[in-house]
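Inspection log for the structure reproduced underneath, given as structure tokens.
Every protein chain but one is kept in place in this view of the complex.
As written, the chains take the letters A, B and C, and residue 1 is the first residue of each chain.
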Amino acid sequence: MSQLVRYGMVGGDEGAFIGKVHRRAIGFDERIQLVAGCFSASSQEKNKKTGQVLRLDPARVYDTYQDMAREEGKREDGIDFVSIVTPNVTHFDIAKTFLENGIHVMCEKPLTFTVEQAEELAHLAQQKNLLFGVNYSYTGYVLAKVMREMVAEGKIGKVISVNAEYPQEWLLDDLHPVEGQELSLSVWRKNPEIAGISNCVGDIGSHIENFVHYITGLKIKRLLATVNRFGQPLDLNANILVEYDNGANGAYWCSQVAAGTLNALAVRIYGDEGSLEWQQENPDYVRYTPRGEAPRTLTRGNGYLKEKAAAFSQLPTGHPEGLHVAFGNLYQQFASAVIAHREGQPTDGFDFPRVQDGVNGVKFIHAVINSAKNDSAWVHIN
Amino acid sequence: MSQLVRYGMVGGDEGAFIGKVHRRAIGFDERIQLVAGCFSASSQEKNKKTGQVLRLDPARVYDTYQDMAREEGKREDGIDFVSIVTPNVTHFDIAKTFLENGIHVMCEKPLTFTVEQAEELAHLAQQKNLLFGVNYSYTGYVLAKVMREMVAEGKIGKVISVNAEYPQEWLLDDLHPVEGQELSLSVWRKNPEIAGISNCVGDIGSHIENFVHYITGLKIKRLLATVNRFGQPLDLNANILVEYDNGANGAYWCSQVAAGTLNALAVRIYGDEGSLEWQQENPDYVRYTPRGEAPRTLTRGNGYLKEKAAAFSQLPTGHPEGLHVAFGNLYQQFASAVIAHREGQPTDGFDFPRVQDGVNGVKFIHAVINSAKNDSAWVHIN
Amino acid sequence: MSQLVRYGMVGGDEGAFIGKVHRRAIGFDERIQLVAGCFSASSQEKNKKTGQVLRLDPARVYDTYQDMAREEGKREDGIDFVSIVTPNVTHFDIAKTFLENGIHVMCEKPLTFTVEQAEELAHLAQQKNLLFGVNYSYTGYVLAKVMREMVAEGKIGKVISVNAEYPQEWLLDDLHPVEGQELSLSVWRKNPEIAGISNCVGDIGSHIENFVHYITGLKIKRLLATVNRFGQPLDLNANILVEYDNGANGAYWCSQVAAGTLNALAVRIYGDEGSLEWQQENPDYVRYTPRGEAPRTLTRGNGYLKEKAAAFSQLPTGHPEGLHVAFGNLYQQFASAVIAHREGQPTDGFDFPRVQDGVNGVKFIHAVINSAKNDSAWVHIN
Partner (left out) sequence: MSQLVRYGMVGGDEGAFIGKVHRRAIGFDERIQLVAGCFSASSQEKNKKTGQVLRLDPARVYDTYQDMAREEGKREDGIDFVSIVTPNVTHFDIAKTFLENGIHVMCEKPLTFTVEQAEELAHLAQQKNLLFGVNYSYTGYVLAKVMREMVAEGKIGKVISVNAEYPQEWLLDDLHPVEGQELSLSVWRKNPEIAGISNCVGDIGSHIENFVHYITGLKIKRLLATVNRFGQPLDLNANILVEYDNGANGAYWCSQVAAGTLNALAVRIYGDEGSLEWQQENPDYVRYTPRGEAPRTLTRGNGYLKEKAAAFSQLPTGHPEGLHVAFGNLYQQFASAVIAHREGQPTDGFDFPRVQDGVNGVKFIHAVINSAKNDSAWVHIN
């Protein structure tokens, strides 16, 4: 029975949307079982009720995450890992507490408010020899893994230019405030005490940074940016030019006020031997153009997968997998790493975003905001 | 605790692909719990192992579906429904047995080999006052529900023409047999004793028939068809002209030998006030053209949903939901119907394919094959 | 100066749309010069004015096409060919008259009302050893020529299934007549004395027939059809099943009442070694899927053209060519055939639709209408 992986959740009560998405995705891996939780910090009623619906042992539905970390850390059959799905401002304290109690952590992004906090978590995880995943979920798509392998194999040669973006439209109404009506959707994002130094770049710009790095392996050497607040306390739109460690340049754009866009993460990687193009809203397809040839549309069923990323594909090709599968693939790899860790095996080979990816994300966010404050001057990262 | 819905599964051992998809989709609804199973008819080892992985009580992992139906039918805490995910040839006997033991049934399609068998199941379910769902999974997509409501509200007026198709490419290699190499993928589909009267029309043509009916409410009055076997025992390609009960015509095409297509179900409904177009491989979008206006692209976030099909949407718009969500929506409605049935409430309003849809599917398949045998003469259905 | 080709036009006065399109397309070939015309049968004022605008010798702007054919037939420097762009009902008489005066003919489609008329023209052209082109303009697109060559080279193997359609929306308003308001756009198309036996099949259905034949070389052996008038005198919508001379089947659909479609001719050819897909509204691209490989998007710049249809390409790839280029390619080939004819060289190799294509189109139209009248019975063509 050594294949069983037990987990607990912090946050994600019945009313919370994202907690349910995580649980469903985790449930794709039949080895993983939910056994504990602290689902709501503000309402014990919601907390208990959620535990009941999920058919948990009431003794393992905890009033505070501190109790949960301590008690589960002591149990023989305690949780192997915790999934943290709370608002950003709380990530640091919760993650730190579970690490201190010897429990692996999978945490939502952005990891922390400050670079120092992120680095402290990275240091602590290493010190304790614990696994720490960060939920950059889009890297779980099968075609993301295909692209990564193709770049690594040299299919597009040396990367010479990158164009990536993540526009949304959902905060456009905030530019048209109605007298006496609160800007309900977004109010917490405008409070730097809750949201941190950035709204748009923090929430979605950091996905661009992580995703491009995941596909290409490139590191950002320096960047410059323009950022637009449109009269709001935090950023709603940003254009970023980057210089990678291989000398190439790229351009990133993120926005929450772009009419006609939803979660339109789109990435185009140009190499001196070909190119790759991918869009999050149609994630089962990649447009691949080898130099001097016609573009071709790769999907999970075009043969390439047979040798490569097939293990991550959950449905027959032609049936769209969607975001739950991407989340699920992250947790499936994380669970496999937990089992390997338990058995004293190496865990480096498993494919999920690590705490260092979380650190890089926080560095990126700060660099963008700082460049914009300094009239778009270059800011060095690595 | 009256919200808990217990189920068992017949078929779907660890190695079986589709059983896992069903379990994952069912797991989207946290009210539903797997408590029993007979996962493999051919291997008790696989059967037991699957029960173990799924953490079931070993006493409720049964050697035969007959045992399972009888024992679960007797228990206080017996299963509310069975999910049947076995090969087609077995559907009739298994479904009948569970109905006879007073257990609701959710069954894969096509429902049965013969029209008579399908009608017997329909009759039995009605007699026993039991729920009987058939897994026409594509009707679970949110945008399918949106289209259905739009047609019902008159957004496209009276339907005057339908164009629908379901091409695939996966059997194309069978037209190029290699000496000494078995046509492994498709061999059972070519044996009429296992596959029934039809391969292509039965497997995917019937999805067209069901999906168009789901969206429009139209019934087929008569049809004619050409069918192509290309030297194989059963059909690989079919073109069908239909006449609906409202006098309009439609054209259907299904194929398993169309290079460049995967599960390319595509439906276009033309009314005298507008049109709707939808594709299974990109299921979160509908192209809607009102008469005399520009086409618009509807998705889960364009406002329409706020009033209507929003309850079925499982992710923020712009994040692709995929097939698991479609499956999940069917089971979620089925589970709600089970609870309503338990409480003596009406169950007609719940939105999942019924046994009558299964009957219609079998009638359609037979009509197509019979028309082709009779040099494409019209065959009346209803 | 033997490269100069002189032509005259019948129809196409200043107010007439299609005449101008022809003249522009002809003008793409700097060898061809307009020198005579009879631009309007109903108004000598329009006729003269058009000649003036086009800077013609007033003596060569004729009152009647009969005068024009006779006089130009006598001149040393008379026209080499006539372009006939009048309404359908007049094609037969005009074309016959020019042939009888020894002048090559390029005529709009559909060629004639009856099969007998079309065959008479074909016979006369042969007897007189004159060139006779029919303006099936879509065959002039560069990618149409690419597809034709690919099929001929065996790139998709043996054709096993065809799916082609030509829907439009422009007559949809006719299903919603407004009291006291004439159905101005379409009124002549509803008068069988002017429009002939068919409206929709004659106007656009025949393009499907011709285009599929052009690409594949297949001939239709027999067909059956449903046709819808929706209360109007002539057809507005038709579904057609065909059987080709190689045994394969195909399905055609044409409509003038399909909301959201403009001139949406779309052709998909499936072979046992691959497939080709093309759409008239985006004519510079072909989706080509070799068996067992990923689909690729061919255009005028993907290398294939270097060897093949490049001579027809008029713009650098990536710059859309549009319909004028397609028209122009037909006339460019026709002019080359005229020069070859003049020099006693063979003219068979030039690539433009011939009078036999016109005959086939008229046969197709009659077969569809006759099948529908006979409750969709098969009608043999060839």
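The rule we apply is simple: a contact is a pair of C-beta atoms (placed from the backbone, for glycine too) under 8 Å apart; a residue touches a chain by one contact, two chains touch by 3 or more.
Quantities reported herein were computed from a predicted structural model and do not represent experimental measurements.
Visitor: Determine which one of C:His319, C:Arg342 or C:Lys373 touches the chain that has been left out.
Guide: Considering the complete complex, C:His319 is the one touching the chain left out.
Visitor: Would you mind spotting which of A:Ile18, A:Leu172 or A:Ile194 touches the chain that isn't drawn?
Guide: Answering carefully, the residue with contact to the hidden chain is A:Leu172.
Visitor: In the complete assembly, which of C:Ala16, C:Val89 or C:Ala264 touches the absent chain?
Guide: With C:Ala16, C:Val89 or C:Ala264 as choices, the missing chain is touched by C:Ala264.
Visitor: Kindly state which of the options A:Asn237, A:Thr317, A:Ser336 or A:Asn360 is in contact with the chain not pictured.
Guide: Here the residue in touch with the unshown chain is A:Asn237.
Visitor: With the missing chain put back, which residues of chain C would touch it? List them for me.
Guide: 3-4, 17, 20-21, 23-24, 27-28, 30-31, 33, 53-55, 168, 261-264, 280-284, 299, 301, 314-325
Visitor: Touching the hidden chain in the full complex, which residues of chain B are there? Just list them.
Guide: 288, 292-299, 302-304
Visitor: List the chain A residues touching the unshown chain?
Guide: 156, 160-161, 163, 165, 169, 172-173, 175-176, 224, 226, 228, 230, 237, 239, 241, 243, 248-251, 253, 255, 257-261, 268, 270-275, 277, 287, 289-292, 295, 375-376, 378
What we mean here is this: only the chains that are shown with their structure count from here on.
Visitor: Would you kindly state whether over half or under half of the residue numbers at the chain A/chain C interface are used by both copies, giving same or different?
Guide: The interface is built from the same residue numbers on each side, given that over half of them are used by both copies.
Visitor: Indicate the whole-number Å distance between the mean C-alpha point of chain B and the mean C-alpha point of chain C.
Guide: One centre to the other, that is 44 Å.
Visitor: Chain A to chain B: how many Å between their CA centres?
Guide: Whole-Å distance between the two chain centres: 34.
Visitor: List the centre-to-centre spacing of chain A and chain C in whole Å, with centres computed as mean CA coordinates.
Guide: Between these chains, centre-to-centre, one finds 56 Å.
Visitor: Of all the residues in chain C, which ones touch at least 2 other chains?
Guide: 292, 295
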